[in-house]
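Shown here: the complex without one of its protein chains, the others still in place.
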Amino acid sequence: MNQNYTAVLCVVALISLTGCAKDQDRMRYSQTLINSSNNVNVPDWQITSREITPDCPVNWSVRKVALAGGKQDGVDIIVIDNGKMHITICPTRGMGVLHAELGDVRLGWDSPVKETVNPNHINLQSRGGLGWLEGFNEFIVRCGLESNGHPGIDKFVNNVGDESTMELTLHGKVANIPASEVEVVVERKAPYRIHVRGRVDERMFYGPKLELWTDLSTEPGSSAFTITDTLTNRGGAEQEFELLYHINFGRPILEEGATFAATAQRVTPFNAHAAKGIDSFTQYRGPALGFVEQVYCLTPIADADGHGLAMIQNRGKDRAVTIAYATDGLPKLTLWKNTNAVEEGYVTGIEPGTGFPYNRGIERKAGRVPKLAAGASRSFSVKVQVHVGANEVKVAEGRIAAVQEGKKMVVDERAPE
Amino acid sequence: MNQNYTAVLCVVALISLTGCAKDQDRMRYSQTLINSSNNVNVPDWQITSREITPDCPVNWSVRKVALAGGKQDGVDIIVIDNGKMHITICPTRGMGVLHAELGDVRLGWDSPVKETVNPNHINLQSRGGLGWLEGFNEFIVRCGLESNGHPGIDKFVNNVGDESTMELTLHGKVANIPASEVEVVVERKAPYRIHVRGRVDERMFYGPKLELWTDLSTEPGSSAFTITDTLTNRGGAEQEFELLYHINFGRPILEEGATFAATAQRVTPFNAHAAKGIDSFTQYRGPALGFVEQVYCLTPIADADGHGLAMIQNRGKDRAVTIAYATDGLPKLTLWKNTNAVEEGYVTGIEPGTGFPYNRGIERKAGRVPKLAAGASRSFSVKVQVHVGANEVKVAEGRIAAVQEGKKMVVDERAPE
Partner (left out) sequence: MNQNYTAVLCVVALISLTGCAKDQDRMRYSQTLINSSNNVNVPDWQITSREITPDCPVNWSVRKVALAGGKQDGVDIIVIDNGKMHITICPTRGMGVLHAELGDVRLGWDSPVKETVNPNHINLQSRGGLGWLEGFNEFIVRCGLESNGHPGIDKFVNNVGDESTMELTLHGKVANIPASEVEVVVERKAPYRIHVRGRVDERMFYGPKLELWTDLSTEPGSSAFTITDTLTNRGGAEQEFELLYHINFGRPILEEGATFAATAQRVTPFNAHAAKGIDSFTQYRGPALGFVEQVYCLTPIADADGHGLAMIQNRGKDRAVTIAYATDGLPKLTLWKNTNAVEEGYVTGIEPGTGFPYNRGIERKAGRVPKLAAGASRSFSVKVQVHVGANEVKVAEGRIAAVQEGKKMVVDERAPE
């Protein structure tokens, strides 16, 4: 009887897997990997270009692996190998990008947090609202959705309709919410774009009903990938939100003499401590024990396509990474410099966002907390591109200079009061 | 060697399964599905009437399924199909009843929370003690056991024997505690009653040692089920407790023009906001964005069997659900009206309890926090019955009217100070 039932379940599972076959037509391949509505979480799984796009000249693959051991038991990861670059995504941690590699260029950093921590082990309220830091080691981690930025008290409407206060926690919840739905989509014709899509719900009763569909895509053989996210307010009332892409670099691209560049109208130090370093805010130092983070708040200039540009390049000027972000959705850019000792986390963050990482209360006063009407959506786009060799780096640098040309970047010597 | 050991484990598992055989005599069938003491959690499993009660004229079944994906990875559910009604119970969430269906009558509601959330993902202290709302979507959810109701500060005795204070969290812990023991019991003779029983422990050192045995049972072909719970104080000292059955209805039975009825001596608005609606507290409105919850506190009149009666019926007066609760254990009834927009959660709760959902400190002062002596037990009974068709609904309504007949229901215009 148990066996019969298992057989029934297997059939159900097969149906749900092959049920995706309707999409697997000539145009595109599509495979659901996780769908909590249908009770699906496909175990270790892989596809390769040979099966899906036999005509594609580049060998690519996508695989899903379940992690085991320590704090990462039960965590799923998805690895895209586009033939040139590996990109590792974590559905269990809000579809964050754990790390990516292209030859000797490494997108990511060495956090003191060594495992891909299951959100089960994270208490965001720990340490005065800094519990988020117990899982923080991603290359790209989304911060939001109901709130982002520094912990501390802010107002909200409670279950009896009263305005009340709550302790916001650092960078919000979304990075520690497992995706409820994940699919892989591959276009069967050139350029054979590969998508990993995931739905992360930040929903509760008497609270936000925010649905984030993430889409990370890349082309076989490309040295870039694009994130295109869509946030929808599934609630019946207008809803505030905040969203910031915390994109983090460590060694080797971050090093003494590495530099930052961005298209910007204005840059303002986050606080008095950052103001001390404003004159050299584009220069990176080597690891120095006791370095206290310095944060700079930039307002971008968009290029003809509506993208703000930011770049980090190494000292030798032969390795760089560009971030292009659509400024309609992400009108602000934060630069986080944390060139502390390697063991403490030698890292810089280049962070397009809806605002800056002040506590939401401060952001609201500054008019930087957007709202979504009931049922409304907004899209966000971030493209990450790797540049290898002096020529490519020079071209990328020139692209930023061209956008900035003739436009002044106001540099504030002081932090806002 | 590993294989040998696995074989040994399998034998152990078989023994533990067949060990239940002693109960599987002519009188009743019994199967343990979960038992943490014996290290048992039977995976996907099913029984049917054909095997267990071949003489039963109604085809019934019980099955256990493990959920997967998103926040519900690792959650178990048990589905009773009594041949007429489906009832879905969640051992992982404190033996709550997720939903039930009888034809077009649906017991449950559309919460903004879409998954059956693993308690691993719930932080009850989140949002100023409202974290419970991140998992709230059940038809019947128990609230308690050490405390129920509104969050906020109340006193307790700490680990050095001092009276101290703690932040109580909304509706307590029990709905987010996985059952430590679950069994299915079926009577082999007519009326072939089917029971799903579970033990939920709210136990800690220097704190409550409360053990709740839940029992949900139904008869094949019936349009009703009964919950009979037994709460035992396993501690050495007297122990306060609170218990409330939060029974929630949404569309379609809840609609503009749906009505509530109950046998009651008295009804009092929970607060000034509820007082504004006291004149129409038995009438339901359609969904309205921005509606703030209105709560009414009733003291029941029991029928000859000792049951308070409450009912919700639709506008067409041809669909209704009655709740009959034993007033010796559950001497109070709370009506929660939350006819907010559908996207926000259009829902009403009919909630028999040991008290009202004020913070425990308020309840204690009002004499509504009962105690259990060391080793003592108390039972609680709630019967849910579905009525289909104008005749059945009229009979049910008549039953309530008969109990109330000649007895006044005092209606307070104001909330308690």
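Letters are used for the chains, namely A and B, taken in the order the chains are written, and counting of residues starts over at 1 for each.
As a working rule, a residue touches a chain if its C-beta (ideal position, glycine included) is under 8 Å from a C-beta of that chain, and two chains touch if they have at least 3 such contacts.
Given the structure is predicted, the values throughout are model-derived calculations rather than measurements.
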{"item": "Touch with the omitted chain, as defined above, among A:58, A:342 or A:374", "value": "A:342"}
{"item": "Sole residue of A:70, A:103, A:306 or A:375 that reaches the chain not shown, by the stated touch rule", "value": "A:70"}
{"item": "Among B:28, B:86 or B:209, the residue in touch with the chain that has been omitted", "value": "B:209"}
{"item": "Contact partner of the left-out chain, one of A:29, A:136 or A:356", "value": "A:136"}
{"item": "For chain A, the residues touching the chain missing from this view", "value": "44-48, 51, 63, 65, 67-74, 111-115, 120-121, 123, 125-128, 130, 133-134, 136-137, 170, 271, 273, 289-290, 292-293, 340-345"}
{"item": "Touch residues of chain B, complete complex, unshown partner", "value": "1-2, 4-6, 9, 34-41, 74, 119-120, 123-125, 156, 158-161, 164-167, 177-181, 201, 203-207, 209, 234-237, 374-375"}
